[in-house]
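Note that one protein chain of the assembly has been removed; the remaining protein chains are unaltered in position.
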Amino acid sequence: MLKGSLNKLGNAVVLLVAVLVLNFTLIHIAPGDPVEAIVGEMGGATPEMIEQMRAQYGLDQPFIVQIGTYLGNVLTGDLGMSTYYGQPVTQLIWDRIGATMLLVITALMTAMIIGTVLGVFSAQKRRSILSHFVTVIALAGFSAPVFWVGIMLILLLSVSIPLLPISGMTSATSEAGGIAHVLDVLHHLILPALTLATIYLAFYSRLARASMLEVLGSDYVRTARAKGMPQRLVIYKHALRNAILPVVTFAGLQFGQLISGAVLVETVFAWPGLGTLAFESILRRDTPTLLGILFFSSMMVVVMNVLTDLVYRIIDPRIKAR
Amino acid sequence: MTNVLEVENLKVHFPTGKGGKVHAVDGLSFTLAPGTAFGLVGESGSGKTTAAMACARLTDITSGTVRLNGRDITHVSGAELKKARRDIQVVFQDPYASLNPRERAGSIVRRPMDLLEIGSPSERDARVDELFALVGLRPDQKDLFPHQFSGGQRQRIGVARALATNPGLIVCDEPVSALDVAIQAQILNLLGRLKRDLGLSYLFISHDLAVVQHLCDQIAVMYLGQIVEIGSRKELFTRPLHPYTHALISAVPSPERIGLDGNARIRLKGDPPSPISPPEGCRFAGRCAFAEDRCRATTPPLRVIEGGHAVACHRAEEPDLAAIAIAQAESLPAG
Amino acid sequence: MTTPLLSVRDLEIAFRSDGTDIPVVRDLSFDLAHGETLGIVGESGCGKSITALSLLGLVPSPPGRVTKGQILFEGEDLVGAREQRLNQVRGNDISMVFQEPMTSLNPVYTIGEQIAETARVHFGLSKAKAWKRAVEMLSLVGIPSPDQRAYDYPHQLSGGMRQRVMIAIALVCEPKILIADEPTTALDVTVQAQIFDLFQDLKRQIGAAIILITHDIGVVAQMTDRVMVMYAGRKIEEGPVAQFVRDPRHPYTSGLVSCIPRLMMPPSDEVEDLFEIPGVVPAPRDLNRPGCPFSPRCNRVMPRCRDENPALEVRADGRKVACWLETEVAA
Partner (left out) sequence: MTDVTTTAPKPVSPSMQAWRMFRQNHAAVLGLGILIAIIVISLLGPYIYTVPPRDMVWMPLTPPGTSEYVLGTDYLGRDLLAGLINGGRVTLAVGFAAALITVAIGISVGALAGFFGGRVDNFLMRVTEFFQVLPNLLFAMVVVMLFGPDLLNISIAIGIVSWTSTARLTRGEFMRIREMDFVKAERSIGAGNTRLIWRVILPNAAPPLIVVSALAIGTAILFEAGLSFLGLSDPNSTSWGRMIGDNRPYILDSPWGVTFPGLCIFLTVLAISLIGDGLNDAFNPKLRER
């Protein structure tokens, strides 16, 4: 069991290095280079200065040397300097990653738990109102652009009925610490987390419903019934644990998309995480920062995959090699 | 007259995910005379189906030789292989899986002639009509899709497809085991009739001794990739020699055995060992009631006892085995 | 006169399709005595398995349901019984072994747990006692080193071993009736023989009545006392097993008995063609046509057979047959 996870981990490292290589190659083959961008910002420079800067950034070296230097730098935690903020990219990301994690994890947990519950209940009563409701919610959730849902929720819950703050993570006026601060953050968290969760709620309720329906039709659930297990045990002991397996698998597989969703939601709510940072780096054409975010997010996905793999192994004794 | 099929020391090994090897077929030799049916019997994991698929060149052969009508086809490819395929065709086990659901019955039967380039288009059409009549289907069913047929009818389509190229040899891989009891007789009779009327040869794979006895002239019993006993139908069932053959015979539920006490029968313990790392010595020794030390130490060779009857067992001629054979025979009707 | 252990009366089971109920089992009545083994025989699609499921109230619903009749277990009607009551009966008084051992066990629990929980639910045993009982059951069904094997998960066992575990689950509460639906069809012949030996042994030890559903005439002959033949959802013949094999009355029964190749020692010199029953079992929705449902496939069909469906008649020797040939002979 441990060995399997270690294999996964080794695999993960290879994947991350591949992300870095891809990052670097993209910049290399893209039209223009960082020096041109800087020169553009500066408003022009002499050819000698450009040459000098190229040498300074190592851009006159062969591709293979450049990429080696780049990988070496990343290994020591150096993702380069932000061309806009003038700070190390690592520092910028480090400052923001907590906010993103808070948002993403809250949304994921909400979506998974509520989605699974809805899916499981509606699978038991196929023709009930709840079941139709889940079908409709799932379709609607899948079809609506997440950022638009966010804006609509703002119009509804912050503007029409002013219950929740429009944007940000804390109230500008609030200087409070301790519990008051935590409550303030939670107050700001509700809308963005709800927005992000809605989309994935649709997905998980649908998945859980389909999976539960399949499990309920399985031979071993029939066996459990034939043994005289009470309905409660049939559902929650025999069916649920099997039905939840695909939900776990997809939580890992979809984590990258969840982060993508977070970029949009953060932008809508001005949530000070990696997403707004990414949005700003696009506005400022701040390539090193954007690439740094891409790398960090990939790392989060990889970690999440290893975690879901572990959970899967705990739930399913068959230890399927996936 | 050359043999239709000659198999020499055939081995088929598959790699497993973890670097091991499955010895699915491990040194198989037999010959098949024209116009006869050769039965390969065994349980799941015995390698009988893999062996048959290897003969039909549908599975990669690790080593050994397969000769079809005297021609070595073990490693032929391209046009040579296509030529060989005209002479060896397959009827598969599950008629629900062996017909392409998106193709019409007539085109399924015609396809071998198209792909193997036999006859002109109009000749092919005529041949399809002929084949439909031969297997007992109506010509107006040609345009239907497989899901519109019953299991028995589908298997008739499968037989017609196998006959399309007019092959001398047909590999029948458990052709009736997926069918309902009452339908099995329809297909077995069809196969029997075709063999008589067209002089076909069969390589017949089955787990069912009664079916094999009904249809086959030569029979080989397989266990874990190897033949443990081989002989003519008469020899094998008049005087079975290998303890595994005995066990198979006594495991067949038979209407004549009403209330027969279990003690008179041979029962095997446990399941067959894994073909990934087959045991030393006789592969059957672990489940055999008569195994001795030498059985576990040395592999018994397949040795001829009389005529074409051969067995791979150190103790085949000993009296306690013979006694069981007699008890067996008494519980079953004579033919 | 004692009441039979189980008595099924005029059972009808229907499946709803496009707004109409299509019966798949009709007019089915039979009794089962204590300790008896009853075989139910027929091709697939004859209603054998669904009958078995109905005895436990497990007909998949929707779309299926029992539309008529009674299932009297020790005099108590299980049709329409409350789910709670059925749960007391299932696995405790009546239990079932299914055809597919590979998929019938829950993959995420140990086999010990799957046996033990049955004992906990029905007998209220403590965890430790139920586990001990599970290990005993594993040993009873012939699983070597049961105290270690109890911790195995289903995927670690072979098909034969899994079917033994299924039997252990079925028998852990010492039921009065054991229903086995094609319990060996998915297994190899030598393993099938082991399982049937086990059934015989356990029957002697536990004394449960057995209903064995199978399509294999050889199995019926070897395992059962009495046989009931079903065709297209109806019982068409019933009688003691010896007569069923040696002197089948209904043309369908005699067809079933003579259409399978028999193993012969020594083998006959000439191989004759097998007896063929032409055609296929009619689909349930085609059963509303008049006449005997078997008449289109019958080799002894008479004009009358196409117009009227024969009722099940009791013969002088106590056997029951639904065929006009019987009445003709009697008349």
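Letters are used for the chains, namely A, B and C, taken in the order the chains are written, and counting of residues starts over at 1 for each.
Convention: a contact is a pair of C-beta atoms (placed from the backbone, for glycine too) under 8 Å apart; a residue touches a chain by one contact, two chains touch by 3 or more.
On a predicted model such as this, the values are computed, not experimentally measured, just so you know.
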Sole residue of A:Leu9, A:Ile105, A:Ile151 or A:Val182 that reaches the chain not shown, by the stated touch rule: A:Ile151
Residue of B:Asp72, B:Asp94, B:Asp125 or B:Glu256 touching the missing chain in the full complex: B:Asp94
Which of B:Ala33, B:Val76 or B:Leu116 contacts the chain that the document leaves out: B:Leu116
Footprint left on chain A by the chain that the document does not show: 11, 15-16, 18-19, 22-23, 26-27, 30-31, 126, 139-140, 142-148, 151-152, 154-155, 159, 210, 213, 253, 256-257, 259-261, 263-264, 267-268, 278-279, 282-283, 285, 287, 290-291, 293-294, 297-298, 301-302, 305
Residue numbers in chain B that touch the chain omitted from display: 53, 56, 58, 81-82, 85, 89-90, 92-94, 97-102, 104, 111-112, 115-116, 136-138, 140-141, 143-145, 147-148, 150, 153, 158, 161, 164-165, 186
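Definition applied: only the chains that are shown with their structure count from here on.
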Intercentroid distance (Cα basis), chain C paired with chain B, Å: 31
Mean-CA-position distance for chain B and chain A (Å): 55
Centre distance in Å when chain A and chain C are each reduced to the mean of their C-alpha atoms: 53
Complex contact set, residues of chain B against chain C: 43-44, 150-152, 180-186, 188-189, 192-193, 207-211, 213-215, 233-234, 237-238, 247-260, 262, 265, 267-268, 271, 328-329, 332-335
Of chain A, residues touching chain C in the complex: 218-220, 222-231, 233, 237-238, 241-242, 315-318
Chain A contact footprint on chain C (complex, rising order): 56, 58, 83-84, 86-92, 95-96, 98, 100, 103-109, 117-118, 121-122, 153, 155, 166, 169
